[in-house]
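A single protein chain has been omitted; all remaining protein chains appear in their positions.
Chain naming follows the written order as A, B and C, and within any one chain the residues start at number 1.
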Amino acid sequence: MRKHSAIMRTGVAATIVMIAAATAAHAQDKVIKIGGLFAMSGPGSYFGVQDKQGIDLAIEQLNKNGVNGHRFEVQYEDSACSPLPATQAAKRLLEQYKPQIVLGEECSDATLAIMPLMEQAKVPLLNAGSSSIKITDPGNPWTFHIMPNEVMQGVDIATNAYKRLNARTAVLLYENTNAGIGNAKVFGDTFKSLGGQILADIGFGRDVNDFTAIATRIAGLGKVDVIPTYTLEGQGLRITQALAQASVTKGGGGQSIQLGTIWLPFGFEQKAGKAALGYVRIVQFDPTDKREVVQNFIRSFKAKYNQEPTHINAHAFDQILVVADVVRRGGKDSQSIRDIMATTKDFSGVTGSVEFDKTNQNTKMDTIHYMETLPDLSWKALGWN
Amino acid sequence: MTAPDRVAAAAQARPATAAAFFCSEGLHKRFGGVQAVRDISLNIPHGSVFAIIGPNGAGKSTLLNLMSGLYQPDAGRMVFDGVDLVGVPAHKRVRLGLARTFQKIRLFKQLSVLGNVIAAFHVHHDIPAWQYVVHGAAFARDHARCRAEAINLLRFVGLEARASVLAASLAYGEQRMLELARALATSPRLLMLDEPAAGLNAAEVERLLERIRLLRERGMTIIVVEHNMDLVMKISDRVLVMDYGQHLFAGTPAEVQANPSVIAAYLGAMT
Amino acid sequence: MLTIVLQQGINGIVFGSLYVLVALGLTLIYGVLVQINFAHADIVTIGAFAAYFFTFLFGGNYLVSIGIALMVGAALGWLVNATIFAPLRERGSELLPLIATIGVSILLQNAMLLWFGPIPYAFDSPYSNEVIRLGGGTFITWQNLIIIGVSAVTIALLYAFMKFTMMGKALRAVAQDRETAGLMGINPNQLIMLTFVIASALAGMGGAMLGPILVLTPFAGTSVIVKAFAIVIIGGFGNVEGTIIAGLAVGLVESFATQLVNPGLTDLIVFTLLLLMLAFRPTGLIAEKREENV
Partner (left out) sequence: MSSGGGLALAGQSGNRRWWLFVAAVVIAALPLVFQDSYWRTNLIVCAINIMLAIGLDFILGYAGQLNLGHSAFYGIGAYASTLLIMKLGVPFWMAFVCAVVLSGAAGMALSIFAVRLRGHYLAIASLGFAVIVHQVLLNWISLTQGPLGIYAIKPPPDIALPGLPVISFGNTANMFYLVAAFAFLFYLLLDQLVRSPIGETLTAIREDEVSAASFGINCTAWKVFAFGVGSAIAGAAGAFYASFVGTLVPDAFIITESFTILAMVIVGGMGTLIGPVWGAILLTVLPELLRGFGDLRLVLYGAALTLVVLFLPGGLVQAVQILRARFGLLRTAGDAGMRR
């Protein structure tokens, strides 16, 4: 037995030497520590799982040769898309991992809950998923918002619906969440101010499964031009099918056009089938975009995960690119990253370009792309902005 | 002052009215189609042992449940020591001095034997409300008094040695005795026993008989629903025989034994 | 206007029979065992996933997948009864099995989350988007027709089984009085296991048929189970006829609440109905009041 333990001892010693050597090699590269605050458990993990894919891919690519002498490292914490767990996760990140910058959260109420913590700890928070306007209005100097907020989106969609689709009547259809109610309200107010008429305002719980009753109600409202729909992929699919079955939308031989938000991933049409015909929606990520950064992203994503990237993968990937751009321009600690990020002007990523105004809200609208579903379920870019 | 003496004192304290201590007129109770109790009238004088006998399903237990307030009668009057009982729920009748045991033993299985008896002191705590939270002197006195009295009651039924044992682990005879002790803990003036001798062996029946005799000497009024004729004949002053929910015959034990219709009801139409 | 009322009526019946399919298993178990299996709806979800993977991964026929889901449900029912309800029966506690199955429900949901992930599955059967135009502008999909048909057939079969077969009579005996049934030579444990397997098989089969309608995520069960309880109580625990009537009633209440008020309020309305029912008729629509025998 003794001889055996001698071998064990030398083996252990050897491994320790190796590890020391490896870290030494990296020592001269300075490390940018990134905190990933996403929902990793419960229903909210729908977002977290996809954010992680996008972020891991971006960091893997950037760390090949580093940026401006820096390498990137990320630690995820489960914020479970809810205020208290998000606060606990944020405090754990800030105190134990001490990141220079934090990405997240997807759910608006979790994001709003952690913003004061970020401001207190003087660590910048980069958000790409929530739509609530409160994130940057009043917001705080330490919170940056890549995605156009609900007002920017709502006004844009409502105006296009009224002017380009010359819709005069609409039915608001939304899930009973912060994002759902916020977006639907902005669309409704803008559409009414343009002279349009809201025939019904239908909010549904996230546990509703059968939408035939809702589709029947809409069918009974007479001529409905557009149906702005604010919900996630799961319920969105069943709504589109129900509206087609009730022959309200084009997919079922009706006249109404369903207006979708950015929350539906690429490939939604293939899942929904011919019911999605004529669906006009804005997307945060257009895989048919020819720009090199977009095609590289799609190729490397498919190589790593062999599945089609969604808009959540894309905007998570972009979050890292924005950070990399800031580091390239000299950002190295929380304060400098914040200051340089605020001056981001002509950054162009997978989902579109980024320019922050004084409230750190991205003003560029080209992260919103208009698409229409054709009979063969492919996308036709409408190029409305 | 041991518990049984306290019981006797309470019994004497209220001078029994000359008329019946417990009386009922025209009691009726129906369950769906079954007329469980039909037109039963009773007159039970103070300090006596009144037995209710009859074949299975004669409505004995139902009558007892009507008296104890578990069921409310469909019709009829019940008066206990001048107080009209109809409509009074079971837990209020205990404060008037009525106590009962159950045919199917209903002990607090997860509590100790002592715990079972102490739980039955519910109506006899004199502690100011605030002392339930801040345990002061009155609380301590009451606490000690209850424990002492409970141990006396256990001694009275011969279970003192088993005080800390879980009620569920008692032998059947012991469980019957604990039921009796718990009923006595409410210091009743009228004690209703629902087939107390059921399942007891001869020696245990003898002990039970002796206990009941002792209680009667101390002025307790007792109503016994029972099948054990030996017990009934030895202990009861008057007996009511019920059949199909109706009053068949009432009289002294001797008269009951001799009465042909009672024999017929019990032994079937022999003659 | 008539089409709307007719169509919402059809929607109500479709959704009602969806609830009845799930609630039936709960009532069966309660009828015989006087216990609640809180993980019952998760067996529905697992049935749906089983059918999904059978049709989309192994390319099997959808109708066969309903059989597969039935067997998966039966197996789960056997497992839950053997590991949870049988051992706890000796202890005779009424609440421990309910609490244990809450644990099982949390376990199953999160295990599914680990295996199947949070992203909803687009489970569409060949019948879910085939629309039949009924008269007067109303419509129903083949899938919904199958749901109504199958639940009607299941109820009929169950009724016949309970009324006419020897096993069915034995089951009802065990439901009335387990000890006496035991004395009559009926092995209660075997029959209780049988009830469990039947009820869970129903749940599994229900899952296969609801998959193409539900938003198929590991949490699909949560939204269904709470309403299924409401229905089982409104109908009267353990009373099959009551459950059927209550299930259809809740389905109709939901569709007309969506039409007249707002879909967000359907849960509120259903549960207020439940609490009112409990206050005035605690034993449910059909069952008569039982005096507590002492």
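Please note the rule applied: a residue touches a chain if its C-beta (ideal position, glycine included) is under 8 Å from a C-beta of that chain, and two chains touch if they have at least 3 such contacts.
Predicted, not measured: the structure shown is a model, and the values here were computed from it.
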For the chain not depicted, the shown chains it touches: A, B, C
Touch criterion as defined above, residue of B:I40, B:L114, B:L193 or B:V239 at the omitted chain: B:L114
Touch residues of chain B, complete complex, unshown partner: 68, 70, 89-92, 94-95, 99-100, 102, 106-112, 114-115, 118-123, 125, 127, 131-135, 139, 142, 146-147, 163-164, 166, 182-183, 185-186
Residues from chain C at the interface with the omitted partner, ascending: 30, 34, 36, 83-84, 87-88, 91, 93-96, 98-111, 113-114, 222, 226, 229-230, 233, 237, 262, 264-265, 267-268, 271-272, 274-275, 278-279, 282, 292, 294
Touching residues on chain A - with respect to the absent chain: 40-42, 45, 77-78, 82-84, 87-89, 91-92, 94-96, 109, 112-113, 116, 134, 176-178, 180-182, 205
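Following the convention adopted for this analysis, only the chains that are shown with their structure count from here on.
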Centrality ranking, top chain (CA atoms only): C
Chain whose average C-alpha position is farthest from chain B's own: A
Separation of chain A from chain B, taking each centre as the mean of its C-alpha atoms, in whole Å: 74
Distance between chain centroids, defined by C-alpha means - chain B, chain C (Å): 48
Inter-chain centre distance, chain A versus chain C - centres from mean C-alpha coordinates, in Å: 37
Interface hub residues of chain A, defined as touching at least two other chains: none
Contact footprint of chain C on chain A as seen in their complex: 41-46, 49-50, 176, 202-205, 207-210, 212-214, 216-217, 219-220, 232-235, 237-238, 241, 244-247, 252, 271-273, 275
Residue ranges of chain C touching chain A (in the complex, touch as defined): 1, 3-4, 7-8, 11-12, 14-15, 18, 110, 113, 117-120, 122, 124, 128-129, 131, 139, 141, 144, 210, 213-217, 219-220, 222-224, 254-255, 258-259, 262-264, 266-267
